[in-house]
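Here it is, the structure, as structure tokens.
The full complex has more chains than appear here; those shown keep their coordinates.
Letters A and B mark the chains in the order given here, with residues in each chain numbered from 1 onward.
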Amino acid sequence: MVRVGILGATGYTALEAMKLLLRHPGAQITAVTSRTDKSPLAAVHPQLARRLELSLEDLSIAQLQERCDCVFSCLPHAASAEIAKQLVEVGVRVVDFSADYRLNDPVSYKKWYEHEHPDPARLGNTVYGLPELFREQIPAANLVANPGCYPTSAILPLAPLLKAGLVEPGDIIVDSKSGVSGAGRTPKLGTLYPECNESISAYSVGKHRHQPEIEQILGRVSSATPQIIFTPHLTPMDRGILSVSYSKPTRSVTEAELLEILSDFYKNEPFVRVSKTLPTTKDVAHTNFCDITARVNGGRVLLISVIDNLIKGASGAAVQNFNLMYGFDETTALL
Amino acid sequence: MVRVGILGATGYTALEAMKLLLRHPGAQITAVTSRTDKSPLAAVHPQLARRLELSLEDLSIAQLQERCDCVFSCLPHAASAEIAKQLVEVGVRVVDFSADYRLNDPVSYKKWYEHEHPDPARLGNTVYGLPELFREQIPAANLVANPGCYPTSAILPLAPLLKAGLVEPGDIIVDSKSGVSGAGRTPKLGTLYPECNESISAYSVGKHRHQPEIEQILGRVSSATPQIIFTPHLTPMDRGILSVSYSKPTRSVTEAELLEILSDFYKNEPFVRVSKTLPTTKDVAHTNFCDITARVNGGRVLLISVIDNLIKGASGAAVQNFNLMYGFDETTALL
């Protein structure tokens, strides 16, 4: 039984991670932390009442080391790397939900996250936990950078085509729509119910931190680092991301060909479904699936993908990584 | 042209009041206040861009007196009475959206609102601004207590039957469902989008401050002060209140009779519509109407009513009172 700690257990991704782990025959949640809140977990997450009878604690590295084999860090960026580096050094394996270890280098990290990276040496050589692209690196990893939600939705459809040289890396638009849970559980005017209900809006246009992540990760599987124009939207729903990418084919290509390339690339993947029909976010809600389709329109390749931002975009991916790290069947607790 | 100031102009009821007043041929908004925010109004309420080019200000009583004939106070309770009493004394007429002047006496005020009333002398002799019951008192009033949203939805259907002695005042249940805008615009965990979307909950059961308001106001038109069991619910929608009341008839009564009594009572009212069909909150959304129907079931009288909590439950009622106070047609800016 792998003993798992949840760092920063009050938020939405932590809740989903705990719900998944409760179904996992080989995992046991042994610690749930919060720096400020000492409540019983069920007071913060009534969904967990009678299911996980722990209280929130503020634990030291030594205490975590004693109690946990592995932690899921749902801490904010910077805070996460600060603790992750210490845990890894004392032998606790870490799945990091924050963005701290996703980018290639401290310079781009500082540019986008606006402070010095607390653990620069590991930047660029930490495994990016997207099993569909980097599976072989995960089992041995002590630290896994769990992918961002938007990046997962954008990278999975684009990677096969970029790898095959079928679309131009220099001219890609990704227009994404996300449910509100992606904005976290801290009360803010912008995510108050009457502000975002019955309304859709683009935000962080040209400035979202997932843009360099999409570019750098796709750069690892592509001949050149792609240039992405990324526009995220806040959509009046709890969960789900729909991404539409518009790219230029390098040669004439049909929809059937695209679907075949994608299907072939993902034919052994348990969580990627390629289909000719247009997906909706509801098709994958509360699941670890990414559904993908392709269209050719006006000389452009359109790739349309959906995920549940809290599952395949966060906690499901973390469990998938956990399964690979500990030798469980990759789909354990995820189907 | 009556010059109107909006006190506490950053919230939802203030926004609706301003939108209504912009349609009013006899009113001009001359001041919008906030203690802390000095932004242009359109930065806080983008809906008002190019429609009302004022900035938020923190104004003294003297400044308000100079600029306004009348103010709509959208301040929190206690803060509202503190300012209202001073304004009234210098001749500025006040429509008070807070609960400060709605109850009968300082004792019950202190019990329910948990502090001393700042202006106890006016409690119990301030006009309750529900024109359907107290119209004749409004034109001469310098201070009007604008009714609470839940009370409006509950009082309008019950008053005619209590007045006629047709239902027992001592055994009334009011089960009400409100949209989230009723909880205000201050960011709180409980009204964060992912907390209340896809969820309904009862709150403040047995403790909601609108319970004594419903009882005391109905007591003014009834032979005895009613005893109300009041259960409010937070419903995943922006606006609207649906109230269902369950009361005991004092004699055998039919649905047709009830509808006739209600229709008759409200036959000259511009904003009360009695119908035999079951209403939905959408029927009255963005309007000043209260739609009412009645049923007899299991020996009980059921009254079902809907209003828009921000219009008939707040800002529309305020404009209706304003119209009466200044001699405008009562429906001005409201149809």
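Rule of thumb we're sticking to: contacts are C-beta pairs under 8 Å (C-beta built on N, C-alpha and C of every residue); 3 or more make two chains touch, one makes a residue touch a chain.
This structure is a prediction, so every number in the text was calculated from the model and none was measured.
Asker: Since every chain here shares one sequence and 2 of them are in place, how many copies does the full complex have in this file?
Answerer: 4
We take it that only the chains that are shown with their structure count from here on.
Asker: Centroid from C-alpha atoms only, then distance chain A to chain B, rounded to Å. What do you get?
Answerer: That pair's centroid distance is 46 Å.
Asker: If we count contacts the way the header does, which residues on chain A are in touch with chain B in the complex?
Answerer: Touching chain B from chain A are residues 12, 179-181, 185, 187-189, 191-198, 236-239.
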